[in-house]
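What you see is the complex with one protein chain gone and the rest in place.
Right, chain A next:
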Amino acid sequence: MAAAAGGAARGRGATSFQRKAAAGSRLATVAGTRPSVRHGQLLLSSGLPSLDCVLGGGIAVGTLLLIEEDKYGFYSSLLFKYFLAEGVVCGHDLFVASAKEHPDSILKELPAPLLDEQRNELGEEATAVKSEDFQDSMKIAWRYQNLPKMEASPTTSTKFGHYYDLSKTMSPELFQPIKWHSFYLPEELSLQPTVKTRSMNSAYGRLLLSIQRIISQEGFDGSDPQKKQKNILRIGIQSLGSLLWGDDICCSDTPEDIHSLTKFLYVLRGLLRKSLSACVITIPAHLIENKAIMERVTNLSDTVVGLESFIGSERETNPLYKDYHGLVHVRRIPQLNSLICDVSDMKDLAFRLKRKLFTIEDYLLLQQSRKSLQ
């Protein structure tokens, strides 16, 4: 029960037992998804297998993942690109919205996926790094030699997630069959100077109209029964709430309209719940001075993950964090169709960016394992 291959292999005690996904095979008619063992919803990969494990298997279809940006927005934009790249590899439709850079240029910079041989190499490199202090063969407990070592980095052994190489960009051929839609705010403003949006920031209102139009036209809400091949829409919105969206919550303590962002999230939640889509939003939480807004935004989102990078902070010199580039705070996990949340075992998470690989690991666990081996 605890060792289903469909669910995440939780660190200690991962066995080689593989549960046949018989019940799931009827369901996985949409590429790139798998049903969750816990609550029966379809799960998507976020593009980062270690993040999928932390989130309890992946992002559930119909939910919203909010990423609180780190100080310079560097790592959160990486996660954003991973999400979109995963959509390209799985063949999902994309909807990219941004007020800062044109979606075309965002999509040109997606990381290239790793093929299987390269992925094995990369996997070996990652494990070699982790087990560098490990002794050679066991002399007394030799029966335990071949069991998997205690995993402090969450891994999944299925083909659900993909690995990406950050040093290369995705080739345009992979991109050809993908249908994608974009929303670039300055362009929208010039195309349609006046749009009637009621009691909400006009940029958010336009974005909502655009998303709703795409969902109903392309049939993601099941309104087109003729459509045989179901597909998922991945919505990515970059830097929502920043000044470029016309909202002043990031630059003033008493903003003009504190309800725009929360109303937007509420209507978006309604749209997501009734369609086959999932959304990732990055939000510059460190700039929002009125913390009440962030609390309300957290309550209205399904999953909230905060990134804190060590660039320029005093934690950079802390020996505890010497291998890492920042911390990951999981602020909220969704509770879908069940009384219990899928809370992961790992609580103290940090991320690091090697040349090609971005991983999220439990740093305290690794520390303890290294100390115990010395």
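Simple rule for what comes next: a residue touches a chain if its C-beta (ideal position, glycine included) is under 8 Å from a C-beta of that chain, and two chains touch if they have at least 3 such contacts; residues count from 1.
The criterion applied here is as follows: contacts and distances are computed from a predicted model.
For the chain that does not appear here, its UniProt entry gives the protein name "Elongator complex protein 6", which is one of "Aldehyde dehydrogenase domain-containing protein", "Integrator complex subunit 14", "Elongator complex protein 6" or "MICOS complex subunit MIC10". Residue-wise, the contact with the chain that is not shown comes from A:H259, picked out of A:H259, A:R315 or A:R370. Between the chain not shown and the residues A:S199, A:T254, A:T317 or A:Q374, the one that touches is A:S199.
In the complete assembly, the contact with the undisplayed chain comes from A:S275, out of A:S77, A:S98 or A:S275.
Although one chain is not shown, part of chain A still touches it, namely residues 23-24, 26-27, 29-30, 35-37, 39-42, 61-62, 198-199, 208-209, 212, 220-222, 225, 230, 259, 262-263, 266-267, 269-271, 273-276, 290-292, 295-296, 299-300, 335-341, 343, 347.
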